[in-house]
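Note that one protein chain is taken out, while the other chains of the complex remain in position.
== chain A ==
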Amino acid sequence: MDLRQQSSRNGSPRKVVLSTIPSDAHTWNLLFLQLLLEEHGCAVTNLGACVPVETLVAESVRCRPDLIVLSTVNGHGVHEGLDVARAVRGRRELDGVPLVIGGKIDTAGSRTAADFRPLLDAGFDAVHVGVTAVPDFLALLERLPSVGHDGTGRRAYVDAAR
């Protein structure tokens, strides 16, 4: 794969903020995604375990990422994901930044996007669960266009997700 395709317009690496929800202490998923994103030409800011919503927003505003990725496996993603989405979508600086969530995001092991409608409605652009989560995520990453901060990136990304 040509990593240059993964870079944004000006040739610098695509910036990704990688996080989890406030109550989730798991980090192997974050380390795996960090390595995966780096191998795909991204510069990753990994916020580690139990990230408060305000930390995630503040770090995102500071980094101005091209993508915000939430990975969670403790079953509380359906609750706290909503808080994250509302907080991110409430910040004008983060307008148009694609926001995705994946992992095991409820206590029942639900698998279909229909189960996660509230997350999409709250502002996530994609929800990735089950065995296809990683390939689906990579497919989206490859189709993620060069992102300025003009909102076009998000629209194209949403199209790619459907």
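Criterion: contacts are C-beta pairs under 8 Å (C-beta built on N, C-alpha and C of every residue); 3 or more make two chains touch, one makes a residue touch a chain; residues count from 1.
By our rule, contacts and distances are computed from a predicted model.
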Complex member absent from the view - protein name from UniProt, among "Methylaspartate mutase", "Metal ABC transporter permease", "Serine-protein kinase RsbW" or "Aspartyl/glutamyl-tRNA(Asn/Gln) amidotransferase subunit C": "Methylaspartate mutase"
Residues from chain A at the interface with the omitted partner, ascending: 22-25, 27-28, 30-33, 35-36, 39, 46, 48-51, 74-76, 79-80, 104, 106-109
